[in-house]
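Yeah, one chain of the complex is gone here, protein chain that is, but the others are all in their spots.
Residue numbering begins at 1 within each chain, and the chains themselves are lettered A, B and C in the order written.
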Amino acid sequence: MKLNVLAFGIAKDIFSGSAIDVELTGEATVTALRISLENQFPRLKQLASYMVAVNNEYASAEDVLQLRDEIAIIPPVSGG
Amino acid sequence: MKLNVLAFGIAKDIFSGSAIDVELTGEATVTALRISLENQFPRLKQLASYMVAVNNEYASAEDVLQLRDEIAIIPPVSGG
Amino acid sequence: MIDIKLTEEPLDISACVEWVMSPECGGIDVFIGTVRNATKGKTVLRLEFEAYEPMALKEMQKIADQTMQKWPVQKILLHHRTGTLAIGEVPVIIAVAAAHRDAAFDACRYIIDTLKQTVPIWKREIFEDGEVWVAAHP
Partner (left out) sequence: MIDIKLTEEPLDISACVEWVMSPECGGIDVFIGTVRNATKGKTVLRLEFEAYEPMALKEMQKIADQTMQKWPVQKILLHHRTGTLAIGEVPVIIAVAAAHRDAAFDACRYIIDTLKQTVPIWKREIFEDGEVWVAAHP
């Protein structure tokens, strides 16, 4: 399954763009997405942390991603 | 010794004026002033509390009053 | 820097905030007291504030000095009104600027809490059917 993933903050720098396509085989969980991204972009692992958001909500590791979901990588926030 | 005592807030109502003269015999301590005032104006004893200020500073019970001191009765404050 | 004021004129919130803003400070906390339209369910028409002015200014200055010693804050503004205030008007503004927000919050709260305990200012609430000196009686 090919997912389009939005990027913000430093994730945009890491992906060299504000969105990226990710091809997942097997069950498309949040964890599977993270593993795939970290393989392709090892710099992700150097972040203090990062979250995955699905349809504008923070997602859990075991959440399953659907083709039409809006998926985003949320590096450590620093508003305020 | 005759002292002039300033009044604020509800103390003005109790004294019916913004200042009052008090005649003290013996040692003119803050406590002596309080006793004299409370004898003359029993309503003072109904207050939640009140302080005496001498020269713009809160005074202690045993402080001795001088003729030239600026003395004031400070009923419970309620600014803010 | 400390700015203390006791005045019969309306307080200017914008000017107060502007005064505390500075390029070294990242966090500003502002407390604004306003005149409420009711106390314990009773309609308030207006408030009257009376101050023992020289002592009140001295006590306000003391609070600001103590606050500067207790917390790493750069600027403290403390303005209080006297005279007659209508509903919605502002009796007190406290503004504190600090490099970091925790100090600004803690300092601002300390100032209003201490002001209410020590500064010789008295508030009279005027109701339709009478008036009362706030906090005078137990």
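General remarks:
The rule is simple: contacts are C-beta pairs under 8 Å (C-beta built on N, C-alpha and C of every residue); 3 or more make two chains touch, one makes a residue touch a chain.
Values in this document were obtained by computation on a predicted structure and should not be read as measured data.
Here is the thing to keep in mind: the chain we left out touches A, C in the whole complex. In the complete assembly, the contact with the undisplayed chain comes from C:34, out of C:7, C:34, C:61 or C:84. Looking at C:5, C:58 or C:109, the residue that reaches the missing chain in the full complex is C:109. Interface residues of chain C facing the missing partner chain: 13-14, 17, 21-38, 87-88, 99, 101, 104-105, 108-109, 112. Residues touching the missing chain, restricted to chain A, are 6, 8-10, 13, 46-48, 53, 56-58, 72, 74-80 (touch as defined at the top).
Simple rule for what comes next: only the chains that are shown with their structure count from here on.
In this assembly, the C-alpha centroid of chain A lies 72 Å from the C-alpha centroid of chain B.
Mean C-alpha position of chain B lies 26 Å from that of chain C. Work out the mean CA point of chain A and of chain C, and you get 48 Å between them. Among the residues of chain B, none is in touch with two or more other chains.
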